[in-house]
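A protein chain is absent from this complex, but the other protein chains hold their places.
Lettered A and B in written order, each chain numbered from 1.
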Amino acid sequence: MTRMRASYLTRRRLLATVVALLAALLVSIAATSLVGPVHASLRRALGPGGPSTPDYVIIVRTRLPRVLLGAVVGGSLSAAGAALQALLQNPLAEPHLLGVSSGAAVAGMVALIAGADPVSPLVPAAAFAGALGTMALVYLAARAHGRTTPHAILLVGVVCNAIAAAAIMLVNAIASYAQARGVLFWIMGALSTQSYALVALVAVYALAGLGWLVAHAQSLNLFAAGDEGAQQLGVDVEGARRSVFVAASLLVAAAVSVSGMIGFVGLIVPHLLRLVLGPDQRLLLPASFLGGAVFLVWADAAARTALGPAELPVGVVTALVGGPFFVFLLRRRLARTLP
Amino acid sequence: MRAACATLLVLATVGCAPVPSGAGGGPPARVVSLAPSLTEIVWALGAGERLVGVCAQCDYPPAVAALPRVGGYLAPSVEAVIGVRPDLVVVVPSPGNREAVRALERVGVRVLVVHDRTLDDLRASVRALAGALGLTAAGERLVADVDHGLAAVHARVAGLPARRVLLVVGHSPLVVAGAGTLQDELLTIAGGTNVAADAGQAWPQVAPELVVARAPEVIVDAAMGTEAGGHDLFAGLTTVPAVRDGRVVALRGDALFRAGPRVVEAAEALVRAIHPEAGG
Partner (left out) sequence: MTPALEAEGLVFAYDGRRVLDGVSLRVAPGELVGVIGPNGCGKTTLVRLLSGVLMPHAGTVRLAGRPLAGHRRREIARRLAVLPQDPHLDASFTALEVVLMGRAPHLPPLALPRREDVAISRAVLARLGVAALEGRPLDRLSGGERQRVLLGRALVQEPDVLLLDEPTTHLDLRHQAGIYDVVDAIRRERGTAVVSVLHDVSLAAARCDRLVLLAAGRVAGEGPPAAVLTAEALSAAYGVPVTVGWSPEARAPIVLARGRSGV
């Protein structure tokens, strides 16, 4: 299938795509704020005496912060995924492969076992610290002769994940039954929050991370020419790789610390957008951020509505959508590369 | 019905298990308990001195602290269990211990599996344990005590209108007790109506907006977290009567979660939370 898209990225196309996705995001946020296991009327919420109606409490205090958090987390994971796919030159890379996610999960669980309340800010703070530690560990372990190759980063990240998974199982085995239930948060993810302050904090942080990534977008593009090719085109390969690794890791660290490991968002969204918009990271990074936000916002809406009063962990929804899609992608890729 | 099934299960187990070494033909003298609730039941039956090994989470009564640990409630250690040479192992089924139970049975250890989901399960398991320990009379007494205790609790609130209650067991994710659980039954005995009874699962994860919609009059927070955490979770839901009237009550301790003799204590604690005006 020959897909003829525009032959290069113009300012107009960049702007038009970003604006379109932003509009889609705003519409999605508005729409999903009105969706949930319980019916809530916007008119009653905004009417006279609004703030004292259950509708207001539901929409403004419980749904909207959650939807906004979903947007920020979805955006962070997708942007990190897009950057990682370019960094590792592998369109099937998923941001959780970096290893920082599992570091966050382990540290968060330890904080829980140590007695912190799941709702207190100590847990995400501990998780974030764990993620940072893991990031440093992965980077240092993947370095040889002052250089890091994509291969090494991937390998060390995967090993870190395996070790952390074992640690989580260990903690699970020695924890009490109630504490063990807390593992679900980390493994399947949860976006429930009532704190606009938290959302604002993560949003500012995520936008900064995105900005840092976009600053290296051209270098990421040039990685397509290989390490030597990129060098010959003027890229400081080691420095760019380190910057992108750190920026992507920080984005993932923040996302996982506040919402657990939500899988597939960082894989499917950048991959899909890449097929439609092309591989130019200057467009793909902001587009992935916005696209990931839209995706997760709707996935979470489905998660809290699908089973009636009970809700599904959002990671289950992304896995149900993402799993088959991943298999489809894999087969498509194999069909193209093998004659 | 459930009692009948449990009894059949016990008889089948007893009938199939080979006679273990040690006690010869008499009642088991060395008992291992792999669940905190079962430890409490064995003790309440007066057979506490027969316990030779308990799971790591067994902590009541305080005297069991001196007993050897044989692994976790979810993941018992087959070696440790065999190491204390039990005549009888009592266990509550869970996915984590299925393999361990099979391994023990293969080695010839007598295993008694009982359930702990509802009050009927509790009565059946008391009778089954009592029967296996040769303490049938003590078993009937214990069941009668529990029934009387619960009836007394219920009598205190029988004349009062039932209050809408949400029983929280986890903060993040927010998990509550649904219908068909021991906790749901105790809640009803204590004069409450479970607002999450229609959630279709025993332990549904719910969104905070459901709490707002169901508007419980009392929220019993039995989750493992801190009181501050519970407060933060519900403070913003100002239209919920429980929040508005300051009726978010923290309930600590394990009695509520163990299908054992302390369910009466748990019911009393629930009454204090749900109908504080009933005194007691």
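Convention: contacts are C-beta pairs under 8 Å (C-beta built on N, C-alpha and C of every residue); 3 or more make two chains touch, one makes a residue touch a chain.
As the structure is a prediction and not an experimental result, all values here were calculated from the model.
With respect to the full assembly, the chain omitted from this view is in touch with A. The chain that is not drawn here is touched, among residues A:92, A:114, A:197 or A:224, by A:224. Within subunit A, the residues in touch with the undisplayed chain are 2-11, 14, 89, 214-219, 221-229, 231-236, 274, 278-280, 282.
Basically, only the chains that are shown with their structure count from here on.
Subunit A and subunit B have CA centres that are 39 Å apart. Of all the residues in subunit B, the ones that touch subunit A in their complex are 56-57, 72-75, 169-175, 178, 196, 198-201, 204-210, 212-213, 215, 223-226, 228-230, 232-233, 236-240, 257.
Per the touch definition, subunit A reaches subunit B in the complex via residues 36-40, 52-54, 56-58, 61-63, 66, 115-120, 123, 172-174, 176-182, 184-185, 190, 192, 194, 304, 307-313.
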